[in-house]
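A single protein chain has been omitted from the complex, and every remaining protein chain is retained in its original position.
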Amino acid sequence: MSEMKPTPDDSVEDIDAFIEAAAANLHDRKEARRESWRLLRRRPSFIIGVVIMGFWVVCALVPDLIAPFDPLDYRTDINASPSWPNIFGTDRGGRDVFSRVIAGARDILKLAPPAALLGVVFGVILGLFMGFLRGWFDTVASRVVESFLSLPVVLLGLLAVTTLGKSNLVVMGTVAVLFTPVVARTVRSAVLAEADLDYVESAKLRGESTPFIMFREILPNVSSPIIVELTVRIGYAVFTIATLSFLGAGPPPPSPDWGSQVSDNYNAIVSGYWWSTFFPAMAIASLVIAANLIADSVQSVLEGS
Amino acid sequence: MNRSQLRRLKREVGPLENELIDAYAAGGVSRRNFLVRGSVLGLSVATMGSLISACGGDDDTASPDGTSAPDATSAPDATSAPDATDAPAPPAGEIQQGGTLRIASQRPGSPLDPVAMDNIGSYTPVVQSFEYLCGKGEGAALAPMLAESWSPNDDGSVWTFKLRAGVKWHKGGDFTSADVVAALGRLAGANLSASITPDSVKAIDDLTVEVNLINADGQFPYLVSPYNPQASMTPADYELGTLFDQRPDGTGAFILDTYDIATGATYKPNKDWWGGVPYLDGLEILFSDDNATQINGLLGDQADAVIQFAVSDADALFNNDQVTVESIRGAGHRQIWFNVREGTFSGENGAKIREAVALGIDRQALIDQVLQGRGDIGNDHPIAPVYEFWDSSQPQIERDVERAKALLDEAGVPGLAITMHAPDLQEIPLLAEFVQSQLKDIGMDITLNVESTATFYDRWCKVYDSTTPPAGCDGGEEFGIVDYGNRGTPDRYLVAAYATGEWNSAHYLSEEFNAAVKAYQATVDLPSRKEAIKPVQQIAHDDRPYVIPYFYNTLTAYKKNVQGIISTGLGHYYCGKAGFTA
Partner (left out) sequence: MRRFILKRLGAIVINLWLLATIVFVVVNVLGGDIGRKVLGPTAKAEDVAAYNALIGTDKPMIQQYFTSIKNIFTLNFGNSYQSQSPVIDLVLPALGRSAKLAILAFIITIPISIAAGIFAARRQDKLADRVVVNVGLGSSSIPEFVTAAVLLALFAVHFKVGKVYANPPAGTSIFGQLEYLLLPAMAMVISYFGYIARMTRAGVITALHADYTRTATMKGLPPGQVMRKHILRNALAPTITVISVQIGYLFGGIVGVEKVFNYAGLGTTMLNAVGKQDIPVLQASVLIVGIIYMASTLLADLLIAYLNPRVRLDAGS
């Protein structure tokens, strides 16, 4: 815990300077945020990503307005090729693929972003403690984080679902837990770089509590990598959850979940019924692409590459 | 009609056989049913041929020992069993010596314990080597296998099996009555516990075995045939729990060479097989976890045959002129179980809910959409129309949404919400979805839990409990769909699923029903069997521990250049006489 003690040669008059610097720092941060936002809005890839993501969010919120048919109960001929009114064809149960793709947005969007967010929150907390406290806590936590990183994510997800039961909460929680170490590692190195800076020292001199310094002083200054991490994790979460669904850990039928749709229908590709797999697969891809486009843009702007 | 020949033949057989012969001579039994029943009673094909000609009933389409190609067709309404033959050899001269037959099959879901195995994926590798006393004939008929002949006593309570001489185990030594006594002794404590006790099997001499049944059973030979997959003949020094892959042996046409659960099994031909030297140089079973891989393997030229598949995934096979699809009409079915002992479906209200479910589903729509027409309609009992003694006079239940809704109201559970469990196997997930959607019409709100076969069967029956009656399956969920494979007789269904036994997931117990089953089993001739099955059908239908929406046709497919495979619809593929043409 020796790192936390103020260094003995700090003199009293420096404190005011530190406080001033901290205030300026806060102002700068607001400026920088406004500037980043302006830069972001000028990037076409960001706009495209937001439009795609926005489309799926709308689908998730009001699927009934967009989907022409009931995604679950409407039935007509099975495996009918795309034509009016079933523009994406029908699946092996005779349901409208277009309506199911639209409705499926809700299944993924209610899981992936919260899972990513939860993982980032856990990771930020863990990373802050690791980077700020250092010492034995950091050593032990780093080892555990390393061990988690070498675990095969999808398999662990399946294991959790098999032992804890199939439920949204389990899937979300598992993905969050599996993302935590990655985020923690990123945040830890960012915090390590900040911990020795002046404003931290000034806060310590002011006698602020450890949680205050971590969450009110350091956290805002490492927000860039955290925001980048969050956008990147959303893409990964979509991917991971879709894979889990494909492997049988998805929501129960007749859910229009995209991964489950692919899993239910890909057997039919060899019979020539490609549409019931293709469209949900493209939906997954488009959402991942959107998340990646946003993440790339955010990363470029915030980290200036 | 050649009466003197008929009299001579009748003198050689027992009273059960005589009743059958009389019924046939009097025109009370069709020729096909005569052949099936005769095979069960152990009449040889030659004897039956003579009887048919003595009765003048032979028509020129087929002689019993004639050869006919397997009833291969992709027509949905195709029924198999054209005529009985002994080992149904394909046209001689067409099959060439050599070649390795590659069979795409389901990965074994349990260890290869010949007695305890419980799924189609496990049956397939085991039965290439281990054989049964009675084999499969054409259609539902039996044919000699390790037993050359068999016959019942007067009332069907004692059966005598004459074993084939000169049968050798793969690992050396002769197959004798001692092996049969030991194997049946192991089964007496397991699969055949309702039929025999360890003391009821006696070796008369090296090649004769006498089996004293607990209750008379005119259909007993089916229980020692491929239709009861667990009843194969294993060596005398096998134990319960011995695994086939760890101690390979057998008497069959193929000798296990390599086995790897990850990839598959390979076999060498058994040159000393009692049925002759196989045409094939080898056999290869490819394991995979889903039908799609198996079908794709056949289409992609990596497999020559797919042992069994669901119609819902198979349009690519039906539309392929390089592939023969065999559609075998059978008694295999899907069973929707209800726990009638406790919980939602028990008691008077439970009975109403069960009836509501039965009335709520649209069986014809299920056959049309889930099976694409390839099946027979079910009437909530396991007696399939394919059985010759099926009672066709029983009224078929029809969909009645209004009545079903009213029943739910009467039971006090309008809009009942409940979870239904189902395995991810063949067409079952699709069936579950259709059932869910049809029952929505009567206001039921069903949540589906479709699981891999690796975990599902715990939902169905978790433990074997012999303390709470009925003894058997316990600890499963109260509502779900489970698979039942094709059988030559419904006895296993009736005993194991309804009476006592390990598959009674409904915990159904009815003395009246058990008495009806006993009476049915004791019948030996067709007319009385037809009469005896009526109460069995009716009680199962009325008490309704299970809803049985349909009996599916078993589908198997192989390349056009493959001939001579015998398939049972239970995962067996007999390839001793199979091979490639040109």
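Letters A and B mark the chains as written, and numbering starts fresh at 1 in each.
We take it that a contact is a pair of C-beta atoms (placed from the backbone, for glycine too) under 8 Å apart; a residue touches a chain by one contact, two chains touch by 3 or more.
Treat the numbers as computed from the prediction; the structure is a model and nothing was measured.
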The one residue from B:Q97, B:Q302, B:Q396 or B:T447 touching the chain left out of view is B:Q302
Contact partner of the left-out chain, one of B:C55, B:L133, B:L286 or B:V562: B:L286
Out of A:L39, A:V154, A:L197 or A:I227, point to the residue that touches the absent chain in the complete complex. A:V154
Out of A:A24, A:V62, A:V144 or A:L169, point to the residue that touches the absent chain in the complete complex. A:V144
Where A:T90, A:T186, A:S202 or A:T243 are the choices, the one touching the absent chain is A:T243
In the whole complex, what residues of chain A lie against the chain that is missing from view? 142-144, 146-156, 158-160, 162-164, 192, 235, 239, 242-243, 246-247, 259, 262, 266, 269-270, 274, 277, 281, 284-286, 288-289, 292-293, 305
For chain B, residues touching the missing partner are 110-111, 116, 118, 240-241, 243, 246, 258, 260-264, 284, 286-289, 293, 296-297, 299-303, 316, 452, 454-455, 457-458, 460-466, 473, 476, 502-503
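The criterion applied here is as follows: only the chains that are shown with their structure count from here on.
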Across the complex, what residues on chain A touch chain B? 72-73, 75, 78-79, 92-94, 162, 166, 248, 252-254, 264, 266-268, 270-273
In their complex, what parts of chain B are in touch with chain A? 290-292, 295-296, 299, 312-316, 319, 369, 424, 429-430, 432-434, 436-437, 440, 447-452, 455
